[in-house]
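In this view, the complex is presented without one of its protein chains, the others remaining in place.
Let's turn to chain A:
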Amino acid sequence: MFVARSIAADHKDLIHDVSFDFHGRRMATCSSDQSVKVWDKSENGDWHCTASWKTHSGSVWRVTWAHPEFGQVLASCSFDRTAAVWEEIVGESNDKLRGQSHWVKRTTLVDSRTSVTDVKFAPKHMGLMLATCSADGIVRIYEAPDVMNLSQWSLQHEISCKLSCSCISWNPSSSRAHSPMIAVGSDDSSPSAMAKVQIFEYNENTRKYAKAETLMTVTDAVHDIAFAPNLGRSYHILAIATKDVRIFTLKPVRKELTSSGGPTKFEIHIVAQFDNHNSQVWRVSWNITGTVLASSGDDGCVRLWKANYMDNWKCTGILKGNGSPVNGSSQQGNSNPSLGSNIPNLQNSLNGSSSGRKHS
């Protein structure tokens, strides 16, 4: 079971994003009050704010951590049309004594003419790269050619999505078989029902990102999008927060079958669709193994979703935002952590490996 630990965030306006770092020991929050706060977990599990500073001159929509290999680095994006990269400075003995750390701005990315709605670091194996998307419908990919110099970022790609973008997600797969890929969601409220999720893939030959897929079935405003961590999976799982929670699988069709050089073709299936929030779903987030999805909606609840061995997704828990339990929250998914625990025995699982996976 979960224990809720309430934190006095002391932000002056709405918090728009929270983000754990790679090791799960630090947390960053950003708010409309134009500040970012960094929280460190103490030995006894308490979260202490170790830094709080004004980052932008508008609402800060998102904050995200870089892989620690590149240092203690944060990126933020804002309504003020910029994205910024921040680095923690060690030393400052004065701050150390007060238990505070010091963050300095390394760069401001000013290419967007409209609100920058999301910022995400690329998976580590791609180097130090950063993608932003903005309300004018452009996804920009920046790279720091020298990982030791965080103040130099070059704009590598500009992908036009034609729709106001609200969220992006990198495909985290480290497999060489999977080209770099980025999914973009749009919250464009224009009445024309257009597909709101586009997937772009990097093409080695043209050295450009090209549209690989469009999820035609998603026509409502998308608020969040997240690829599941790909731990050796051959296919990709994509969660989408729109008026409901949706989970898609994208299975690459084998390269030999498609024309070489072109974008990878995918077999796309919707494996789950839940409207239990009964309202807009704002956020989706995967657990570390990509087996449990958490979603939060306007109902103020967090719901946990998990697939059984037959790839049937079910709700395994409901958490009320203020920590009070919700009636009917089943605990069966939480009580037993082992991944295949639903499977009675091995024989079944072996059968399941052939039959279960085809089911979708």
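As a working rule, contacts are C-beta pairs under 8 Å (C-beta built on N, C-alpha and C of every residue); 3 or more make two chains touch, one makes a residue touch a chain; residues count from 1.
Here, contacts and distances are computed from a predicted model.
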Per UniProt, the name of the complex member that is left out, chosen from "Nicotinamide-nucleotide adenylyltransferase", "glutathione transferase", "GATOR2 complex protein WDR24" or "Nicastrin": "GATOR2 complex protein WDR24"
Candidates A:48, A:125 or A:162 - the one touching the absent chain: A:125
Chain not shown: contacting residue from A:40, A:111 or A:299: A:299
Hidden partner interface residues of chain A, rising order: 1-9, 11-20, 22-24, 27, 29-34, 45, 47, 57-59, 61, 79-81, 115, 124-125, 173-177, 187, 223-224, 230-235, 282-292, 294-300, 302, 309, 319-324, 333-341, 343-347, 349-350, 352-354, 357
